[in-house]
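One protein chain is absent from this view; the other protein chains keep their places.
Take a look at chain A:
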């Protein structure tokens, strides 16, 4: 079994990360009844004996003593991390996994990347090494951050660079929260585009997420819960609630519901690597199958079901509905419509009691309405994991490498250009050591190239019009 390390950077990154660890513990608690530290747990947690004071040694087998998350929490202001350390998850992290500062990055990518990057480089590398040493087979780093701010965006992408330098063999999956157009940070386009360049060059896979989509999904769920539709009751455990027995009596913060969705995304992504199933799908397989060209590694994700109806009438119709939903506009985690754009590749990760025939039936059903690139007409990667997520009997995560990310990027570019043409706010960046005008021009050209690649695919539908002629053999 392989291990993964989560690196959460910035306010958004840490808040999402916090939800992730909460859900991960809940999931493992539901599966692992005997309290034995097993392989599945070891992929995200260490088992530490804290009685001997200080940093106990790892216990690789036997009963669970104290679980420590394989995580690194980085934030340049203390508020969020402190809150985590005072909350119910405080024992899951130890002080050696934290890197904090006081003043924050002021929503400035340059401050995060250049200033704090330099300052904390040694510290970060050392802590990463330590975490990696605790793993006997480290496969993947998950970086969680936002693109619009300063720390998550700047320092987060700096860490990404570091990961590539120090651990070139380990996969880098980045979950990036993109700013919406009504974002209250004016210079978020600058931060995002500067960060995009880093993502283009140093990430293996990026899962872009937009707050707007999460917000819509959360609203939809609340509508369902509150509407009390005739004949259907929504079960307690939907994608956004923590669980029936939550210790928080207070109304959960508004972002918690949205962050839960991202946390579920990460859990489902790694489920096949942690639990058994009839068709395993490891993380390296995701990267292998979904990234046909090195730079086109942006995956649009969608999760279903969002909530479980207690109405158990027609199980197989519910299953089929789940597959249909995964491709609908409303369920995507960015503002995009993959069905009407070009698919380069698609992966379906199914959890729960679903058989290969159900999977195949649904693929056959949905295929005709989707446009695949000419050289990948049957570009489906599938995985079946037998363990369903908490509160559901089955679930589906769809990852699509699809040209529908283009509008998101184009909009980002437009917002950037509107500011850049006027040279608005540039001085905040340029007076940071190491930051020059060329950083901006390189970043925007990197983004433009990416958009161009997607354009080309759309225009040619990905291939020569006629089938390339086969090799001829002299008989």
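The working rule: a residue touches a chain if its C-beta (ideal position, glycine included) is under 8 Å from a C-beta of that chain, and two chains touch if they have at least 3 such contacts; residues count from 1.
Everything that follows uses one rule, which is that contacts and distances are computed from a predicted model.
**Q** Leaving aside the chains on screen, match the unshown one to its UniProt name from "Kynurenine--oxoglutarate transaminase 3", "Tubulin delta chain", "AP complex subunit sigma" or "Ubiquitin-related modifier 1 homolog".
**A** In UniProt, the chain excluded from the picture bears the name "Tubulin delta chain".
**Q** Quick one: say which of A:363, A:410, A:430 or A:451 touches the chain that got left out.
**A** Among A:363, A:410, A:430 or A:451, only A:363 touches the chain that is not shown.
**Q** Using the touch definition up top, pick the residue from A:103, A:181 or A:280 that touches the left-out chain.
**A** With A:103, A:181 or A:280 as choices, the missing chain is touched by A:280.
**Q** Taking the full complex into account, find the residue in A:100, A:374, A:408 or A:448 that is in contact with the omitted chain.
**A** Touches the omitted chain: A:374.
**Q** With the missing chain put back, which residues of chain A would touch it? List them for me.
**A** For chain A, the residues touching the absent chain are 1-2, 39, 136-137, 139, 276, 278-280, 282, 284-285, 287-294, 345, 355-358, 360, 363-364, 367, 374-382, 462-464, 467-468, 470-473, 475.
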